[in-house]
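Below is a structure I'd like to ask you about.
For this view, one protein chain was removed and the others were kept in their places.
Here is subunit A:
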Amino acid sequence: MEKCPSVKSILLLDSEGKRVAVKYYSDDWPTNAAKEAFEKDVFTKTQKTNARTEAEIAMFENNMVVYKFVQDLHFFVTGGEDENELILATVLQGFFDAVGLLLRGNVDKREALENLDLILLCLDEIVDGGIILETDATVIAGKVASHSIDAGAPLSEQTISQALATAREHLTRSLLK
């Protein structure tokens, strides 16, 4: 396990450092208080940097943190101090772009909270227990949005939400072109 590229946490915080959605894959932070302290630390240490055009990176207390901001959302992916920085950056990019696709370009806190189900599914599709599942944003977004494309089920059985999701995916696809 210790050789496998691994992600310790993925954090999505707002512009005040409050949680929008977070996911921890390591026992380094056993309690919610420890997690909140870590988030506060990460947030304050990166707050003043400009990570809007390119992903930025920082290291403190044996944690490597890569991050990118858009609107009032702060995206973070953290790993151990020996992790390959470029791998973490790839995960961050996958997460960042997938959220962009899922929120149809309107990436801000409000939109993210209103589609929190998509964000949570997105996190679930990127990393499983610290192991990277997928880093390609279109594939991640596709998996999250396509959960209604049931090849087995006839079209008539599709519910409204399935139809909606299908439409959403078409949108996603067209965005990517």
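Basically, contacts are C-beta pairs under 8 Å (C-beta built on N, C-alpha and C of every residue); 3 or more make two chains touch, one makes a residue touch a chain; residues count from 1.
Heads up, the rule we're going with is that contacts and distances are computed from a predicted model.
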Chain not present in the shown complex, as UniProt names it (candidates "RNA polymerase Rpb4/RPC9 core domain-containing protein", "Coatomer subunit gamma", "DDB1- and CUL4-associated factor 13" or "DNA replication complex GINS protein SLD5"): "Coatomer subunit gamma"
Identified contact with the non-displayed chain, of A:Val42, A:Val66, A:Leu102 or A:Ala141: A:Val66
From A:Val42, A:Leu73, A:Val99 or A:Leu121, residue that would touch the chain that is not displayed: A:Leu121
Residues of subunit A (touch criterion as defined above) contacting the omitted chain: 1, 3-5, 19, 21-22, 32, 35-36, 49-50, 54-62, 66, 84-90, 109-110, 113-114, 116-117, 120-121, 124, 128-129, 131-135, 143, 146-153, 157, 159-162, 165
